[in-house]
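Take a look at the structure set out below.
Omission of a single protein chain aside, the complex is shown with its protein chains in their original locations.
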Amino acid sequence: MPRSLPGRFLVLLLALALATAACSSRDETTTGSGGRDGGGDTSQEGGAEIDTENCAVDPTTEVEGDTIKLVSSFPQSGLTAAFSEIAKGWKAFFEYTNEEQGGVEINGKKYKIETEDKDDEYNAQKTSSNIEELVGTSGDKAFAVFSVVGTANNINIRDFLGENCVPNLLTATGSPAWGNPEYPWTIGSTLAPYTLEGHAFAEYLEAEEPDVKTVAMLVQNDDFGAAYEEGFKDAIEGTDIKVVKVEKYATGANEVGAQLTSLAATKADAFFNGGTLLACPDALKKAQAANWKPVIWVSGTCISKTLTGIAGDAADGVISMTNVKDPLNPIYDDDEAMKLYREKVKQYQPDADIDNGIVAYGWTQAAILVKALENAEKATRLDVMNSVRNLDGVEGGLLIPGAKVTTSGTEDPYMGETVQRVQYNFAEKHFENIGEPVDFEGKTAKLTPKGLISG
Amino acid sequence: MDLFISQLLNGIGNGVVYASVALALVLIFRTTGLLNFAQGEMALFSTYISWKLASSGLPVVAAILLSMVIAFVAGAIIERVLIRPVEVGRSPLNVVIVTLGMFLAINSFAQLFFGTDPQTMPKPWPSDASGNDERINFLGQSISWAVIALALVLTAECVLLFLLLQKTRLGLKIRAVASNPDSSRLVGINAGAILMLGWALSAAIGALAGSLVAARSTGFDASLMATVLVYAFAAAALGGFDSPLGAVISGLVVGVADALTTQYVDALNGIELVVPLGLILIVLLVRPTGLFGRQTVERV
Partner (left out) sequence: MTPTGSPPDRPAERPRRTLRAPGRGGGDGAAGSETGVTAPVDPSHPGAGGMPDGDQAAAFARPGEAPAPAATSPGTGGDGQGRDRVTVIRIATGVILAAAALYAPFYFEPELNRVLAQVLYIAIAAMGLNLLTGFNGQVSIGHGAFFGVGAFTTAILMVDHGWTYEPTIPIAAAVAAAVGVAVGVPALRVRGLYLALITLGLAVIFPRVATKYVKGQGGIALLRPDRSEFNSLIDGLASDQWQYFECLVIAVVLFVLAWNLVRSRTGRAMIAVRDQELAASTVGVNLSRVKVGTFALSAAYAGVAGSLSVMIDRAADGTNPILYFQRSIEFLVAVVIGGAATILGPAVGAFLIVFLRRNTENLIEGKEVLAPAVFGAALIVIVYVLPEGVVGGLRKLVARLTKRRVPPSALTAAPMSESAP
């Protein structure tokens, strides 16, 4: 450490240089690919349900050059850094598409997909800053936004992107809020909306466990938990199933002992374990320790091998749902799509954990997006958005057989509506499919309390 | 009534966790007069080390002891390299900033070296085939071995610390340096070495606390100490920053208050933290240096 004053100031100057590096000036136009600044013409586009009259930036300008740039913002450091695995899945797919298919073909022309992303540490304000920087306040630095993680994070960017008519594609959250017709430029991903889990569980109980009359719920104390709670309560309306207790835990808590003591004391017949991350296996273990053996549903976010591994035999027999093939399930070992996934992820993103379900999820989102891009009439934002909003039975990536992606404008903006119920087999250490896929096609909007969508 | 006892035990179970970390905090404060924001993360890193050792075949207890030794050495080095240059005659706030920088850096390195996946820590106490703690039946209630082990360790730590600080020459030197490093130097005490010792001891206790807490939890990851830290700080404040016994008792109080609020006060669902904090505020209003802290006398 320099003790002399001038020495210290050299260090300070260095710090200042580091601090002020990379400031770009207003006049520099970055040659990003993507929509060009059209000065906000009103567009006479017919056919699309999207009203382009108020677009600050013209979404009908075609991509110049042969690259389509997608940008994203997601946690890459801090306590939620584990989410960065999702990106490895989609980056692998895009790289595979670029290298081996020559890119995406839209309207007869091939485009390579370029991606750029920034770390937001799950902080919604940071996401907003990141996206504004990546897209540019005039929308000229990127074509579209893809796979942003977090409900609050996406809510923070959807109006900026909506005003500039920049697509916010396949948000990496299962919140039903992306069906809000006021924000047609934001659309969710194949992650089944959280409210559907409530319905899937309710239907399972009615069909397979008719003796179940009482249900206890553990949910996170935020919108994620609210979607579970309201979705499930909505689903059991009119049946003779009752929710006897709902316990909430602080977002991000690792330990839910007090909540479980309270829930176990109700001796309810079924337990909706809406816990995520470490709270999920903790709830299972505490239930086991309390000698409470209800029918247990776990959140779709809990079916990763690490979490079930931690829960050990307390996870035996728990039920959940998914629509992406589980890399750990041996029935998919010879599946072509799974083999392709394993091979290409190893090739293009070697440090990704291919057994991790969220990498498979990322891969699948990219696959669906590429299909949607190829279905677009022209390489413009409007056409791409329309294509994504009007998918008809698209299959791809690692979607389970029977799960097709169908969207139709504002009536059905949800992609992930076919789900496979699964049950954990502790001896085999993976989830097994039970029954046939359940199809909620087109029903999410009806099945979800309005407040959760239009909030 | 049964439910009450259950929640009470839950609270004690969490409370011993908070108390363990609070003890490390108090120890550093007691020996060096500093608040170490990075205490939790140092404990986390040591916990990962013991996990790594245990996963490579070492028996859990040996792994934990080894990681304590490593932490001991690391703590001394940290004091000498990172803290000492800042402390000399400067504002204590600068030290706080350094510990904050350490907080960020250590957590980040832990994620880099050990990955971001949650892991399970093997248990150094009896557990059943499912991996749940064995329980002991006592007065009609079943108490988990984890809680018993943590409580035993805490008691041992308190006793040993008391003996060290109050009954040995070394303890005398430690207290001298804590009170006035300059004066103690003038009396021939190697203040630097004592400060290093303080950090080393605290790091070792933190390592033990972290490993036991991780073993008690269903799983752990880099966020192990994130939620615990606030409660541990609260417990240390409640008990008085210079009282190890205070830290332990307050840790239990905070844990129990939290658990009972979760059970009985639905209105505070989601903001249960208000109760322990409110409790601390009230106590501090009455006794501004915590339940067991020493009263300070200001000289004008």
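Each chain carries a letter (A and B) given by its place in the written order, and its residues are counted from 1.
Following the convention adopted for this analysis, a residue touches a chain if its C-beta (ideal position, glycine included) is under 8 Å from a C-beta of that chain, and two chains touch if they have at least 3 such contacts.
Model, not experiment: these values are computed from the prediction.
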By the document's definition of touch, the residue of B:Y18, B:F103 or B:F220 touching the omitted chain is B:F103
Note that subunit B touches the absent chain at residues 29, 32-33, 35, 82, 85-86, 89-94, 96-98, 100-105, 107-109, 111-112, 116, 172, 175-176, 178-184, 186-187, 226, 230, 233-234, 236-237, 241-242, 269-271, 273-274, 277, 280-281, 284-285, 288-290, 293-294, 296-300
Residue by residue, what part of subunit A touches the chain that was omitted? 1-2, 5, 8-9, 11-12, 15-16, 18-26, 28, 76-78, 81, 84, 118-119, 122-125, 128-129, 132-133, 136-138, 151-152, 155-156, 159-160, 163, 175, 177, 180, 221-223, 226-227, 250-252, 451-452, 455
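Criterion: only the chains that are shown with their structure count from here on.
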Whole-Å distance, C-alpha centre of subunit A to that of subunit B, is 37
Write out the stretch or stretches of subunit B touching subunit A in their complex. 3, 6-7, 10-11, 13-14, 85, 107-108, 111, 116-120, 129-133, 135, 144, 217-224, 226-227, 258-259, 262-263, 269-270, 272-273
Residues of subunit A touching subunit B in the complex: 1, 77, 79, 81-82, 221, 247-248, 250, 252-255, 257-259, 261-262, 265, 277-278, 281-282, 285-286, 288-289, 306-307, 309-314, 353
